[in-house]
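For this depiction, one protein chain was excluded, whereas all remaining protein chains were kept in their positions.
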Amino acid sequence: MTENTNTNQLTDYHKQKNKEEMKRNVISFALMIVSTIIAFAIVASGVMDRIFAVFLLFILATVQVAFQFFYFMHMKEKGHALPAVMIIGGTWAAFLTVFGLVAAVWW
Amino acid sequence: MNHDQLLNPKSLPHSPEKATLEGKNKFLGLWFFLGGETVLFASLFGTFIALRNSTAGGPSSEELFGLELVFIMTVLLLTSSLTSVYAMYHMRNHDFKKMQLWLGITGLLGLSFLGLEIYEFTHYITEYGFTFRSSAFGSAFYTLVGFHGGHVTFGIAWLIVIMIRNARRGLNLYNAPKFNTFSLYWHYIDVVWVFVFTVVYLMGKVG
């Protein structure tokens, strides 16, 4: 039953493609770790102006999340148009929600 | 496609997780669920940001948070995201044993994250008397971070169940979508954590 490993449908072409894909994922993981380190370093060193630091933290978080979505969760691949639409829609609703609660709670 | 082909396929297609209609449905359904989760967490984040300075005389985020612990937790969870990518890589190569191995590592990393989070919470409660009830900030903090922790807990339980259930029968067209949806869910937990450490801890330290 566990003899699924060797099958004729998995061609070398696919194996090669999977390998390349995995390599890209490792690179994006490295970039994610780097951006995390930068974010923590900004705060730990305390050298940056508050407003600028917050701004930069958010850019780093967004970049990192984009890697997570597009590479780890394969959103860049074909057949992910609808997931992308839903996540973007959700992000838009999320933005409005946070905006409402942060900015408009008491103008 | 009959039941036998589903459970004991003679050969697996290139993407076993999306070979059946059920698999395609699960894949899409989980993505849509994550779209809804985005709004759920946005509501929690919004509430937290609105209340993060409402300490009512209790400890503030600058006094409470230590960056070292959060950094370790972040690395643990990020790494678990990569290990689950490895698991899916092996699934696509139809290597069930390696997939289980990497999933196991993912689960262990998740558990250690959870352990540190529990340690963190007890630390705040015992050392600072900072609880769920001490201030609006306290309520918002434990609710937001706790909801994330709850998602991690659920994810680990889910992982254990599907790993044990399928341990002896290998990869097939019926369980491949389950492993795939789990891994998408797990990545999403990591996405949420990126915003948790940015908004709660780093912004809390910056002031």
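Per-chain numbering from 1; labels A and B assigned in written order.
As a working rule, contacts are C-beta pairs under 8 Å (C-beta built on N, C-alpha and C of every residue); 3 or more make two chains touch, one makes a residue touch a chain.
Assume contacts and distances are computed from a predicted model.
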{"item": "Chain excluded from display, named as in UniProt, from \"Formate dehydrogenase\", \"ABC transporter ATP-binding protein\", \"Cytochrome c oxidase subunit 1\" or \"Electron transfer flavoprotein subunit alpha\"", "value": "\"Cytochrome c oxidase subunit 1\""}
{"item": "Sole residue of B:F65, B:F137 or B:W193 that reaches the chain not shown, by the stated touch rule", "value": "B:F137"}
{"item": "Touching residues (missing chain, whole complex) on chain A", "value": "82, 86, 89-90, 92-93, 96-97, 100-101, 104-107"}
{"item": "Residue numbers in chain B that touch the chain omitted from display", "value": "2-3, 6-7, 21, 24-25, 28-29, 32-33, 35-37, 39-40, 43-44, 46-47, 50-51, 53-56, 132-140, 143, 158, 161-162, 165, 174"}
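Rule of thumb we're sticking to: only the chains that are shown with their structure count from here on.
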{"item": "Between chain A and chain B, centroid-to-centroid distance (C-alpha), Å", "value": "14"}
{"item": "In the complex with chain B, residue positions of chain A that touch it", "value": "1-10, 14-15, 18, 21-22, 25-26, 29, 32-33, 36, 39-40, 42-44, 50, 53-54, 57-58, 60-61, 64-65, 68-69, 72-73, 79, 82-83, 86-87, 89-91, 93-95, 97-102, 105"}
{"item": "Complex contacts: residues of chain B adjacent to chain A", "value": "8-14, 18, 28, 31-32, 34-39, 41-43, 45-47, 49-50, 67, 70-71, 74-75, 78, 81-82, 85-86, 89, 92-97, 168-172, 184, 187-188, 190-191, 194-195, 197-198, 202-203, 205-207"}
